[in-house]
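Moving on to subunit A:
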Amino acid sequence: MLQAANLNLYYGASHALRDVAVSAEIGKITCILGRNGVGKTSLMRALVGLQTVRSGSIMWEGQDITALKPHERAKRGIAMVPQGREIFPRLTVYENLETGLAPLPRGERKIEDEIFALFPVLHEMRNRRGGDLSGGQQQQLAIARALVTRPRLLLLDEPTEGIQPSIIKDIGRVIRDLANRGTMAIVLVEQYFDFARALADQFILLQRGEVVVEGDASRLDADDVRRYLTV
Partner candidate 1 sequence: MPLPSPLLQPATAGLSPDVVDRVRVSDTQLYLDGVSVSFDGFRAINNLALMVAPGELRTIIGPNGAGKTTMMDIITGKTKPDAGEVLFAGRIDLTRLDEVAIANLGIGRKFQKPTVFENLTVFENFELALKSARGAWKTLLGRLNSEALDRIAWALDTVGLETKVEDIAGSLSHGQKQWLEIGMLLVQDTQLILLDEPVAGMTDAETKQTAELILTLKGERTLVVVEHDMEFVRDLGAKVTVLHEGSVLSEGTVDHVQNDPRVIEVYLGR
Partner candidate 2 sequence: QDTIKVGVLHSLSGTMAISETTLKDTVLMMVDDINKKGGLLGKKVEAVVVDPASNWPLFAEKARELISKEKVSVVFGCWTSVSRKSVLPVFEELNSMLFYPVQYEGEESSKNVFYTGAAPNQQAIPAVEYLMSKEGGEVKRWVLAGTDYVYPRTTNKILESFLKAKGVKQEDIMINYTPFGHSDWQTIVADIKKFGSAGKKTAVVSTINGDANVPFYKELSNAGIKASDIPVVAFSVGEEELAGIDTKDLVGHLAAWNYFQSVKNPTNDAFIKQWKTFIKNDKRVTNDPMEATYIGFKMWAQAVAQAGTTNVDAVRQAMYGQKVKAPSGFTSVMNTNHHLSKPVLIGEIRPDGQFNTVWQTKGPVKADAWSKFIPESAKLTADWTFPWVCGNCEKPKYAALVN
């Protein structure tokens, strides 16, 4: 169970997250919504430890991980699919996936076949440099790479960006499936509202760095969305 509370994050003098709280439960999907620049990515980066917060706490599996380094958080089962893919450009596709083995105990360092079943193109292109892949292929690689770590908390920052419709559908199914297995908590940032709504168990809606609406997915009504997501 993830419980982050009172997160405050600054870029220099600009206050990007204001007392933000977010939680995620094993087996559930938490959606983060909000317009461009409200702080969704900042929140995700804070959760994995790439951005230090000025105040607030992040509790994971009952422990305070606020001060931990990103790789220590990875060891505790946290993985992220970042916005902008962030593939290792000069590693091959296979090597990119192998980086995901780092936080696993020695005996478990193996890439599951399931991953390739989900993204067959990655198998086809396993010896190509990651940087040479098309945008959508890279996005698939980024998701696969996160899954290789066998995370217990999976953070997805706009994972469908640039992916073709059929695969988006697959990804949706997989996310649902992963959640249903009951071994993983999922936090999903998504602009693609239909996709988000179909998956979300609970949600928070950000505006200018603040949580303005939160709750159960059933409470997510179109009015709120219109109010906060349109111009």
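Please note the rule applied: a residue touches a chain if its C-beta (ideal position, glycine included) is under 8 Å from a C-beta of that chain, and two chains touch if they have at least 3 such contacts; residues count from 1.
Per the selection procedure, all candidates are chains of the complex that A comes from, given by their letters.
From a predicted model like this one, the values you see are computed outputs, not experimental measurements.
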Which candidate among 1 or 2 is in contact with subunit A in the complex shown?
1
Partner candidate 1, residues of subunit A touching it in the complex
11, 14, 35-37, 41, 83-85, 121, 128, 132-137, 139-140, 158, 161-170, 191-193, 226, 229-231
